[in-house]
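I have a structure here, written as structure tokens, and I will follow up with some questions on it.
A single protein chain has been removed from this complex, and every other one stays in its place.
For clarity, chains are labelled A, B and C in written order, and residue numbers in each chain start from 1.
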Amino acid sequence: MPLTGPDSTTWPVPLTGVVPPVCTPLTPAGHVDTRSLRSLVEHLLAAGVDALFVLGSSGEIAYLSDAQRRTVLGTAVDAVGGRVPVLAGVIDMTTARVTDHARCALALGADALVATAPFYAATHPAETADHFRRVRAAVDLPLIGYDIPSSVHSKLTVPTLLALAGDGTLAGLKDSSGDLGSLRRLLVALRARGLDRTFTVLTGSELTVDGALLAGAHGVVPGLGNVDPAGYVRLCAHARAGRWAEAAAEQDRLASLFALTETGDPAHMSVGASALGGFKAALGLLGVIDHPATAAPQRPLPDASVREVRRILAEAGLL
Amino acid sequence: MPLTGPDSTTWPVPLTGVVPPVCTPLTPAGHVDTRSLRSLVEHLLAAGVDALFVLGSSGEIAYLSDAQRRTVLGTAVDAVGGRVPVLAGVIDMTTARVTDHARCALALGADALVATAPFYAATHPAETADHFRRVRAAVDLPLIGYDIPSSVHSKLTVPTLLALAGDGTLAGLKDSSGDLGSLRRLLVALRARGLDRTFTVLTGSELTVDGALLAGAHGVVPGLGNVDPAGYVRLCAHARAGRWAEAAAEQDRLASLFALTETGDPAHMSVGASALGGFKAALGLLGVIDHPATAAPQRPLPDASVREVRRILAEAGLL
Amino acid sequence: MPLTGPDSTTWPVPLTGVVPPVCTPLTPAGHVDTRSLRSLVEHLLAAGVDALFVLGSSGEIAYLSDAQRRTVLGTAVDAVGGRVPVLAGVIDMTTARVTDHARCALALGADALVATAPFYAATHPAETADHFRRVRAAVDLPLIGYDIPSSVHSKLTVPTLLALAGDGTLAGLKDSSGDLGSLRRLLVALRARGLDRTFTVLTGSELTVDGALLAGAHGVVPGLGNVDPAGYVRLCAHARAGRWAEAAAEQDRLASLFALTETGDPAHMSVGASALGGFKAALGLLGVIDHPATAAPQRPLPDASVREVRRILAEAGLL
Partner (left out) sequence: MPLTGPDSTTWPVPLTGVVPPVCTPLTPAGHVDTRSLRSLVEHLLAAGVDALFVLGSSGEIAYLSDAQRRTVLGTAVDAVGGRVPVLAGVIDMTTARVTDHARCALALGADALVATAPFYAATHPAETADHFRRVRAAVDLPLIGYDIPSSVHSKLTVPTLLALAGDGTLAGLKDSSGDLGSLRRLLVALRARGLDRTFTVLTGSELTVDGALLAGAHGVVPGLGNVDPAGYVRLCAHARAGRWAEAAAEQDRLASLFALTETGDPAHMSVGASALGGFKAALGLLGVIDHPATAAPQRPLPDASVREVRRILAEAGLL
């Protein structure tokens, strides 16, 4: 599937399978560690993932400067070399800023864009829809809506998504809302309109992938997939083959592995720093990346937490 | 399965299948319509449900006086006549009040109690755990924890639930949090501790029952099950038999039917009034209850909404 | 000002000054300590407060059984003996339940009722307004709206309050929203309509009383006023006399004293348990009540916290 640019004929419609939100390896000084990023890309592709999503929440997008964003996307596109599509996050406060990132992502060779609703300044649903329409009109790449209320503090509603799917503004959805009931209603409504064959629905809820696929989602964007991409590839293969009990068992295993996101000290660090620190500590212990550093001002995992991450990896048979 | 009291040998462990949260039929003057309630009980039992949950959110518990609560529970217990277990909601602000309701429910013949964490006054998780321990110690009936953050404004965490499952305080969970990721982690952890055979997990998320059952939940408490109990019974039967594609298809059908909860006028009535009004309008149109009245101060469904409910029922083949 | 019942000619219009939300003293076994409650009433009246509000959040209303509510109100009415008006909280989930409490409060001799919007089940503003109208129609006592979004999870909006002030449903507002901007807009609008002479506005924000009085509020319902009623009485007297710098200095002193609400251990108890425990520990140290016990399942203040409360009282010159 050699994709080399925004040629819409080569963008898979719909995109299916495992699309890890790639972590951004950093050096202890806080620079993008491009060597480790290339290594992580190989780790993921070797497991058989279907596409990569760079510059998402798991990629610490909120913490990266514009220069770092460019380094990450440029490095990833080059490392992938067209083997799978590269989706680029263009996360920013609102339309003008998102459009600037989108133009940059197009120039750097992204195959698709992933954008949230505006944040910081709250918008009306009608304004949110207009936001996506303006971004799509400005840059000719498939645009995926990113629903992540925990960061954006608003939810993309089913009516808004149906409108944006119906008029071709959005090519798909990355749903990190955790609201599988709403997702179900979207999937049923898309099917009723014949849009399920063109509009890609990816769940970002990494602990309920079996249920989401059973409900008709096309794929998954699992942060935990940085650590165990093969597990998610197996889960999707089971689902595709209708082996639902096996899919559920694989999901159960991954749910246990998810404990590596919660080893941090809640008295001194954020939930996010614990989760991203856990992913990176695991990738370091697995020899995929050189440094477990997370971006400032996140606190690093204490040593006891790293030992706990090691124990969890070992228990899961990954070490 | 003739259950006539708090004899723990007769409480099914775990409780499985469909447990509708029974609507509370009212007369136009706002009194409990016991004739319609008995009719609704028959409607549900005829469809093959496994237990009934009275005095829950779908039962408009928040709107009922203490006298009405007693009428509802007494009528339901009598109407059921021991054919299935009757779970009684004992929803109130905190421990002393919940305990008073629990004593009353025991006297009226409930087979189990369903209680939330304290609300109005926010409690610490340690205080919430203590709340459940005190209620359980005061009244000798199986106690189900009810996790409904949309009403209670706090979430029962996995560690708290594991502690309360492990020490026998809680006999189960009704999860209306919508957080299936958290539910998955609970189910995996219960299994790892051998508690999944004694601790009942019921999902209240009526649009994702297939996924919840695939993940290991024991059953479902679907508000929509008042209207179409047979649909949920079929869904559970498919799941029990491993017919996951059929389970998903049934869930999709029920997700479409769920539209009957959203016909109300959002400019003049609450989301809840629209949903409960939709259930009751449907039950009226189906001839199960005599009046579609909801409790004050909820606004009644306008006529146009009732026509829309009729259209949805007809489209679903229920009329 | 001998008020002995719902005679509207004796209800002060508007009610002005200091209206402490009376704590509910409990015995170590959790019963209402009527002796201490009488002592607390004398402590407050001796300081010159203008009315009492029993069965509010500071009175641990959420934790009390119906029988305890009756004991508290009956004891307080008897202890006051008509010296000042007694406002009774009738806090419950929605209309029918609130009305039951209101009837009981009328029978027990309350001079006015204080009710929130419905909670647990969220209502539309139109339904909320209807709720107050139904309660007012059912029981002939002045009705005060209680705006406390931290507990009720909705806010009484300015348009709703103006409507309910204008048609005589509400005799006043107790504003514990902390939103002084919204309060300002209400006060300005009441004045523009000539309603400021009949509609009583009391702030429950005990740290910003000077500003609220400067903005035109009629009085204050300060939880901290249980401990230092004389301070709030002085603050109001300064304000009434236009001595704003002195009012601000008194408020500053009370803001420092407020530290006694935050001595608890946040790892093991709720914010509310710390605050109520602080009030009661202080009242115990001052010799006003016999036991500092708070209602279950709130955790008691640890000894170190009680020592800190003593230190704060001493520093404030109250011990």
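Keep in mind that, in the parts below, a contact is a pair of C-beta atoms (placed from the backbone, for glycine too) under 8 Å apart; a residue touches a chain by one contact, two chains touch by 3 or more.
Here the structure is a predicted model, which is why all the values come from computation and not from measurement.
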Chain not shown, its touching partners among those shown: A, C
Residue, one of A:107, A:245 or A:271, that touches the chain absent here: A:271
Among C:82, C:125 or C:178, the residue in touch with the chain that has been omitted: C:178
Residue among A:127, A:246, A:262 or A:290 that touches the chain left out of view: A:127
Contact residue for the chain not shown (choose from A:38, A:155 or A:299): A:299
Contacts of chain A with the absent chain, listed as residue ranges: 30, 57, 60-66, 68, 91-97, 99-100, 118-124, 126-128, 130-131, 134, 150-153, 268-273, 295-299
Residues of chain C (touch criterion as defined above) contacting the omitted chain: 178-181, 184-185, 187-188, 191-192, 205-208, 210-212, 214-216, 242, 244-245, 247-248, 251-252, 255-256, 258
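Quick note on the criterion: only the chains that are shown with their structure count from here on.
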Chain contact topology (line, ring, star, complete or other): line
Contact pairs, highest-scoring chain pair: B-C
Chain B-chain C separation of Cα centroids, rounded to whole Å: 36
For chain A paired with chain C, centre-to-centre distance based on mean C-alpha positions, whole Å: 49
Sequence positions of chain A contacting 2 or more other chains: none
